[in-house]
Structure formats: C-alpha cells, structure tokens
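Removed: one protein chain of the complex. Kept in place: all other protein chains.
Labels run A, B and C following the written order; every chain starts at residue 1.
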Amino acid sequence: MDLRINPENEALIERARELARDVLATCADECDQEQRFPRESFDALIREGFTRLTLPESYGGRALWSDPVCYAMVFHELSQGCTNTAMTLHMHSSILYFLLTLSDEEQKHRFAEAARNGAIFGSHAGEAASSPQWNRTITTRARKEGDEYVINGQKYFCSMAGEADYYVLWCLLEGVEELQAGLRWAVLDKNLGGITIPSRWDAFAMRGTASHSLAYEDVRVPARNIVGTGEGILQPDFVPRFGLGYAAVYLGAGAAALDWIVDYALKRKLLPDNVPIASYPAIQRQIGEMKIAYETALIMIQKAAWVLETQGAAKAIPFINEAKYTASEAAASMTEKALKIAGGPGLLNDKPLQRFHRDARAALVMPPSTEKCLQMASNFVLSQNEAASIF
Amino acid sequence: MDLRINPENEALIERARELARDVLATCADECDQEQRFPRESFDALIREGFTRLTLPESYGGRALWSDPVCYAMVFHELSQGCTNTAMTLHMHSSILYFLLTLSDEEQKHRFAEAARNGAIFGSHAGEAASSPQWNRTITTRARKEGDEYVINGQKYFCSMAGEADYYVLWCLLEGVEELQAGLRWAVLDKNLGGITIPSRWDAFAMRGTASHSLAYEDVRVPARNIVGTGEGILQPDFVPRFGLGYAAVYLGAGAAALDWIVDYALKRKLLPDNVPIASYPAIQRQIGEMKIAYETALIMIQKAAWVLETQGAAKAIPFINEAKYTASEAAASMTEKALKIAGGPGLLNDKPLQRFHRDARAALVMPPSTEKCLQMASNFVLSQNEAASIF
Amino acid sequence: MDFRINPENEDLLERAKIYAKEILAPRAEKIDQEGIFPRENFNDLAREGFTSLTLPKDQGGRDLYEDTATYSMVLYELSKGCTNTAMLFHMHSSISHVITYLGTDEQKHRYGEIIRSGKIIASYASENTSSLHGVWRMETKAIRDGDVYRINGRKYFCSMAGEADYYVLWVQLEDEEDLTKSLGLLIAPSDNPGFKIDQEWNSFAMRGTVSHSMIYDDVKIPVEDLVGRGGDPIRPDVLPKFGFGYSAVYLGAGGGAFDWVVNYAQTRKLMPDNVPIATYPAIQRQIGEMKIALEGAILMLQRAGWMINAHGADKAYGAINEAKYVCAEASAFITEKALKVAGGPGLFRHNPLQRFHREARAGLIMPPNTEKCLELTAKTVLEGSANVLGS
Partner (left out) sequence: MDFRINPENEDLLERAKIYAKEILAPRAEKIDQEGIFPRENFNDLAREGFTSLTLPKDQGGRDLYEDTATYSMVLYELSKGCTNTAMLFHMHSSISHVITYLGTDEQKHRYGEIIRSGKIIASYASENTSSLHGVWRMETKAIRDGDVYRINGRKYFCSMAGEADYYVLWVQLEDEEDLTKSLGLLIAPSDNPGFKIDQEWNSFAMRGTVSHSMIYDDVKIPVEDLVGRGGDPIRPDVLPKFGFGYSAVYLGAGGGAFDWVVNYAQTRKLMPDNVPIATYPAIQRQIGEMKIALEGAILMLQRAGWMINAHGADKAYGAINEAKYVCAEASAFITEKALKVAGGPGLFRHNPLQRFHREARAGLIMPPNTEKCLELTAKTVLEGSANVLGS
C-alpha cells in the first residue's frame, strides 16, 4: 500500500490550487450571482494549458486521464475556487479525451489543434429524464444526406450551452434503434444554423454552468465531424470517468465550506466571551464531523480513481458510484453544518458560504443521484455483478 | 385545544407510575437476565386490579379502552418499570376487551369472571412472516366435530406462551379461505392436550415476554369457547389498539433510559474536573436531543389515542402508525445516546441501561416495523386512502 | 384531551389556507427573487382584517394570542404560501399583542387605531451577537431628556427596515445595566429622521424581510411611546411569545415543500415507465419519512401554543424551545428530502422548492438556534428549568 500522490503530477495539483485561490475564487461569486459562465477563469485556464490537460502528450497535452488520481485531485482543487469552472472544465477535458481516443487520425489532429488554440468542447448527452430502473434512451437523431448529417432533437442540462466552441452531441443514426449499432458523436460548431436555446438554466445551484436546454432543428454537420461507433462510445471506459470527476468537483464545495468556516471560527468572537467560537465544544464537534466526512469522501475518490487506473473502468464502476454517493452526501452535510455554525452572517450573499451550500445541493440530484447510487451499490453486493453499467 | 389528561383517570396513571417504580423495576433486570416471565410483577398487578382495566365497568373493570389516551399513558408508565410486563399486560388487556366486545352473554360472564379471578389471556395471531406488500395470511385451522372444534396450526411470537392461563388464537374455519367469512377466535385453556412449544423465545430483546412458538396438533376445544365472526374480528377497531399500545410501551424504554442517564449525568464526575458530567456541553446537547425526541413521540401517541377515541379506529390508523414509527425511532435513538453518554459502565449487566437499549431494538422490528410504517404513511399521503388497513 | 382547533377560531385557519394559496403563493417568487418587501400582501391581509387579529376583541381584533395554538397554525398556513409574508405578519401581530398586554389604555387605543388602519408595526433588531452561553446584552441606550428619549446605537438584522410604518426599538433605559429592570420597548414612526440604513440586506434566504443593518442617530421618541415599564418586554410571561411564532413560520417552508413534492410525485412520470414516480418504493419511503416528521413538528408546535395559554408563557418556555428545534430541523429535513425526490427540476429557480429549501436554512440559524435549543432543553431536564434570558 502506498497512498502518496504520483510525484510527477504533484506540481500540477499545486498549480491548480494556486489558480483556484488567485483567479477562480475572485470571480466565482459574481458569476454565481449574475448567473453567467466564468469566462475570465476559463481564459486564465486556457493560458495556463489547463484546457489541454487530457490531450495525449504527442498532441501537446499532459495525458492526465492516464493518472486518474491526479486528474481527480486537480479538479477537486479547482472546484474549491469555483465549482462552475471546475465542473465545466471537467466536461471539456473528458470529452476531449474521448474524442482523441475514438477519432481517426485526421480528426485527432483537427480537434487537438482546436483545443491547443483554446477551443472549448461541451459534452451534451442529457435526454429527458428516464426511470431509475431503466437505461437511458437517446431520441436525438442524425440522418445522412450526402457528405453531411442532419441533426434533430433536444438535449437537457447542456453545460456551456452558448459558451463552448463545439458541442459534442450523443445521437443515434436514423433508422437504427440499438445504441450499440447507431450511437455516434456529432461535433458541432456552436454557430451552426438550427441550434436554439428553448429554455435557459435558471437554477439555485451551479448557476454558472450555462446548462441550458438546446434544440437542434435540421442542423447540418459535415460527415467528417461524426465520431466513433456505437460500440466505441459505449465502451465502459467513458461514463465512469464523468462520474469520478463529478465526485471530485462536488466535494470541492464541501472542502471550500470547511476552509471558510474554520477561518471564521478562529476569528469570530461573541460578546461577552471574547474568545474565538472555535473554542466552544459544540462548534468543535461539528468541525470534527465535517473534517471526518471530508477525509472519508476523499479517500473513496482516490481509491476509485486508482481502481480505474489499475483495473479498468468496468471494475471501477462500483467504486466510483460509492465515491459519488459519499462525496455528495459529505458536501451536503458539510455545507449544512457550516451554515449552522456561521449563523446569520452565513446567509449573506456577500460571503461565499451560501454559494457552497447551494452548489452542494446539485451534488445530491445530479446523475448518478443519491438514490441511483444506493441502488447500484446494492445491486453490486446482491448480485456480485461487477460490470453493472451506469449508462 | 385542551391537552390535559382526563382527570378521572389521572390517579390510575399515578398508581401505574408507583407500581412501575416500586414493584416492576425491582425484578425487571432479573427477569431479563434469566429470560423468564415477570410472574411476581403480574401477581402484584392482579392484586391491584390492573389485569381488569379493560373489562366493562358492569363486569367489575375500569373500561379503560374508552379513554385511549389514559390507556396509552398507563402502559407507558408501567413500561418504564418493566417493558416485558407492560407489553404482555397490554396484550392481555386488549384481547380481553375484544373478547368482551364480541362474545355472547354467557361467554362475557365466563371470561370476565376468569379475569376477575386473576386469569391472564394471551393473544396469538403471529403466522409465518409475510411480505410487506401483502396482508397477513392465516394458516391455523379449526374443524368442527360435534360440539368441539379441533385446532391445527403453528403460531410464532406468542407472548406469554406457557404463562397465560388462556390462549386466544386467531384461526380459520376449515374449508373457508376468506378471512371475512371464516376467521374466529378460539379461547384455549393452556393445559389442553396437543399444545407444544416447538421453539423457545431466546432473543436479546424483550426477553421476559415468553414469546415462544406454539404448535397445535388436534387440540380439542369446546364450541362455547369459539368467539366472534370474521367480520367482527376484522372490524377496524382491534388491530390499531394493539399498535397504539406498542408505541406507548416501546417509548417507555426510551423514557427509562432518559431518566437513568439524567440521574447518572448529575452524579458522575470525572477526574480531574470534579464537576458532574451534566455540566459538559457535549453531554447537554445529547440529553437535549433525547428529551425532544421523547416529547415529540409522546405527543404523537396522545394525538393518535385521541383520534381513536373521538373519530374511531379507521381514522386513527395513520396516526397510530406514525406514532409507532416515531416512538420506535425515539426509543432506539434515546437508548443509543444514553449508552454513549454512560461510557463503559453503561455496558455492565448490573445496570439497566443495556436492557433498555436491547428492548428498544424490538421496537424497530416488531410489527408494524419501521419500514412498514414508512410505507403506510406514504400510501396515506399519496392515495389519501384514509382507511388503509394495517392488518 | 382535545386536539381540535378551538371552534371559534376555526374559520381563521380556513381563511389562512385560502389567502396563502390565492394571494400569497402567486407573488412569492417575485418577492424572493427581487428581495421585495411584501407590502402588497400585507395590504390584502389588512383588508381582510387579518392584521388586527391579535388586538383585543373590543378593539376590532380576535385576541388571537389567547389561542396561541391556532395563531401558530395560521402562521404555518400563511407561510406555505409565502414565508416572508408570514414572518412580517408574525412580527406585526406579536407587537399588536404586546401593546394589548403591556400597554396603557391610551396606547391600546392609539396603536389599535393605527393597526386597524392597515399600518405595519414591525421591525425588531438585534444587537451585536452574543455568545451561546452569554445572556442578553444591550448596548443601545435610551436617555431621558425632558419629554423624549434620545437613542443612539447600531442594530443588525433589522427586519422590515425601511418598509414598516412603525419600528419597534429594543433599548436599555438610562444607564441601568440590569436588563430585567431596564429593557424598554419603544415604538416610533419609521420616518423619524434619526433612522439610517447602514448596510443592505442581500441574503440567500428570507430576502423579502429586508433585514438591513441600521443606525439610530439621535432618534428622539416621546416618552409616551414606551410600551410597558423597564424590564417588562423580557418578563418570562412576555418574551417567549416573540420567539414562538418563528417556529411556525419556518415549519411552513417544510409544509410548502412537502405539498409541492407530493403533487410532483403524483404527476411526474419518467420514460419509459408510464406511471407516476409516486409508485416507486424508494420515493414512497422518503415521502413517509417527510410526512411523519411534519406531523410531529406540527404537534409540538400546537402543544407549545396550548401550554402558553394553559400554563403561561413562562411555564411553556421549555415546550417553546422544543418546538423551535423540532420545527427547524423538520423543515430542513423535509426540504432536503424533497430536493432529492425532485431531482434536477427541483433546482430550477421557478420551482418553489428551492425557495422553501433556502428559507428553511434561515430557520436553522435564527435564534434560538439548534445548539441553543438543545442546551436549554437539557437544562430543563438537568436542572428543572431554564432561564428565559438564555443564561
């Protein structure tokens, strides 16, 4: 057993921590309040090479998904500055990695070059919600016409809608029902005709992710921008990587709340005691609970990442699922406790605590939700079916 | 709104409290450790008239089920002395009330006289466990032969098996499948031939209830000891009364733990502080949680009892169900907290705390179980079916 | 025992339900999002006579504080429509009551007329927060200068600041440090030139209460506007009544969320199942938990309300604290569960669920907070009573 972080990437985690503190955190509240995409944070991340983290080294990247523990830690650090930035960068980074995995040579060069030039890729898979007992269905269709495909459909919870340079769309070839056969990715320039935003993301959590709905009506995309095969896209490697990142990002809201409240508890004094509230046993008890919840969630994320690296995605799914559950519940309980400790001042919008608290609520419901996680954890135990799918 | 207890029966509650403290509590630990029926407590209760509480006044009783709030409070008080005594007396008292309700005149006189002479009646309904989605099935059969009935079947969790003077058995007339048509009570002298105990109650909770399994093989009972009709027995009045008593009795384990730990916290001093641990904020916090859980459960029991009295059993079912859930969870959490506060000494068998803790575990699983209560509470809300049956 | 709402005031509960649904709910989103003071709601309630309910009957009121259980349920029902309006209503109504309870005949007459004319008397304000273990402190002093008191000081969380027609000032009279002799309650028109808003209320919860910080800059108030004598407002028979209403208001957030999510569960269908999610056992289990928590909290609320009238506010102090704890925790629990059941759509800003969720967080924090309630409850158990001044 050796729980040290891979030293090669330690500096990257440290740099993420600095950027989170010095750049992301400085505009996070404003983006949240104004419900806008954290463009200035992204610009900084592009300059720092953080939008190229998951490109293969031969394409000018850091191949960071080859070290999932560090990947998770980098996004966990970023998220403590701004959950919105970390979440959307995670979507970009993961889909870029998948594109480079499944593309042909020409496509690889083209997408990698775009990324090197600062392009942002959004990953849009969300269809109308389906029952927890069922796998997802895909109703967005791609019809071939000459050397173009014509896309029709509607997607929900599309992060960076209107903000990413390219939308990577999960769609089915027309006339095929089986995902295995007909699933494709369409890589769409966001300015293509026929793309509209029928309803905007107006939520009380994760407000800066621009997760609007997107409607595609006869959107024409060149055939060379269609990527992958159904089997390739459905390989068990992809969806778990999204889940691991969610866990790392959402736990960031909890970690930020812990940092904030520790600082607060050390400084805040109530009359007439004139000692910091950190010295009250009832406060200590709650900070103790927060810290332990945090450490437990963090080690579960790291374990899941390690299983992903060493034993592959199929084996890692149950661990990622458990990590997502634990991280979400930890973030929710940590932010709730912090709010209780802070009292009235914690409610004020000029302090970030209420933002951490709200963002942690998205952790509970965003897929895989708490309920889905419990069901999957149970299925795994009761059936010993190690390859339980989370797609 | 008027939350005062009916003053007529206040003295009865007070007497129950005294008996619990002066008699029941003095042998409760011994009965628990030796896993034996609290005979000496019952003898005292017989002398005090507590086995006649639910007989109609015209038969020499107090007709206490006409005031369910006081009924619940009397059993709640008794249970703080000895949960086993309170639980088994509740079974006796309820079935005696039902017998006097459904019997013909001759039977009424006979059963009432037996009760006045100190006879104890056990109520045995438990069949093999059935799925939470289904109503109970009855496989015990009564076949008529001349002026006798021949009983065959097996019952589980039969409280006071081998201890009660009469077993009141829920059985189906042979050849009838519908409970509505064929359900009867057979009132069996415990010494009748053919009654055996195939497996003994050897549990870690409620050890003094003698809840053995009972097997009936060609047990012959005179026809005059067959009581009721299917419709009468299934009237919605009966089963809810059992449930209300369970809630009151189980909450007694929690109340006893609270009393014990308050006394302990006021006396126990740790070196080098030399002040009672009651002065530590972390202890106070937990005692506060216990007290509030207790009051909430108590008022829910009282509300349910009041609905039973004023609006009838059908309306009362959801309230009783919610009271059972709240009382069980309160008893479980109160005893767990008390154990944590007491530390090592609380584990010792010469102190009653560990007994309260174990008995509270039965609260969680004995019918209606926590899960069943949640399901019923939900069904009530989602369907607005006010007459949801708990049988 | 009788759990019924007093028949003479039953009509108020029915009317509160109707007003909540028809008047308050439709405006609640705008009030919350834009931080608007709910003046329009108040005017409508005034037109219905609701804002005079706590005046004496001979003053055109219903003397509703003589039936505090019903009063609390009126607050609860209004709050299910709009928590902010319910809070304003409570603040105004409890001052009306205190004038009735402590005021001179002249004051009763004069302020009664003001209240009946639809004016708002509200706005309590806090001093610098004092320690959990500390007692009440008051740095703002009123110094007698001929026919007026001259008042200087700074106050925090001044609800309704800049919006109420009359402000209520809690001050220390002269230089007497013992607040049980010197704490005075003064009423002044809000256009007094000495009132200055110091810092804007921009909060994530209870935004419509516009609880700005304020400075009293040589405010001059005629001596005849002192209500009661020094120390009266914090007498044990007076002070607890102010706090009690908060519990009802905050529980309303939980009640609103519960109603919303029950309706959601009954109507929401997920593909490809063609049945409401109310049929899923995992959803049912959670609805059951919410329902039982809500019922327990309502009963604890009514019990405390009844005790205020049956035994006096001083004797009811323990029950009031217990109700505050149970209501705040239940509301937080229910709104969190409801978010989980609703999934992604629950995060949307146009759904009232996330509003109820945020308002419930203020309930956890507003005094007495969770920790304080537990401490006070423990003291009633351990020491037999707790001081209403919180020491």
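Keep in mind that, in the parts below, a residue touches a chain if its C-beta (ideal position, glycine included) is under 8 Å from a C-beta of that chain, and two chains touch if they have at least 3 such contacts.
As the structure is a prediction and not an experimental result, all values here were calculated from the model.
S.K.: Just list which of the chains on display the missing one touches.
M.R.: Touch partners of the hidden chain, whole complex considered, are A, B, C.
S.K.: Looking at A:Ala28, A:Ile46 or A:Val69, which residue reaches the missing chain?
M.R.: A:Val69
S.K.: Hey, which of A:Ala164, A:Met300 or A:Leu347 is the one touching the hidden chain?
M.R.: Looking across A:Ala164, A:Met300 or A:Leu347, the contact with the absent chain belongs to A:Met300.
S.K.: Since one chain has been left out of the picture, which residues of subunit A touch it in the full complex?
M.R.: On the subunit A side, contact with the omitted chain comes from 1-6, 69, 258, 262, 265-266, 278, 281, 283-285, 287-289, 291-292, 295-297, 299-300, 302-303, 305-307, 310, 319, 322, 325-326, 371, 373-382.
S.K.: In the complete complex, the non-displayed chain touches which residues of subunit B?
M.R.: 128-134, 137, 156-157, 202-206, 270-273, 277, 280, 282, 332, 336, 339-340, 342-344, 346-350, 354, 357-358, 361-362, 364-366, 369-371, 374-375
S.K.: Spell out, residue by residue, where the missing chain touches subunit C.
M.R.: Touch set of subunit C with respect to the missing chain: 280-282, 285.
Here, only the chains that are shown with their structure count from here on.
S.K.: Quick check for you: compute each chain's CA centroid and the global CA centroid, then name the chain with the smallest gap between them.
M.R.: C
S.K.: Rounded to the nearest whole Å, what is the centre-to-centre distance of subunit A and subunit C, using the mean of the C-alpha atoms as each centre?
M.R.: Taking the mean C-alpha position of each chain, the two centres sit 40 Å apart.
S.K.: Taking each chain's centre as its mean C-alpha position, how far apart are subunit A and subunit B in Å?
M.R.: It comes to 53 Å between the two C-alpha centres.
S.K.: At least two partner chains per residue is the criterion; list those residues in subunit A.
M.R.: 280, 282
S.K.: Could you tell me which residues belong to subunit C and also touch two or more other chains?
M.R.: Residues 371, 375 of subunit C touch two or more partner chains.
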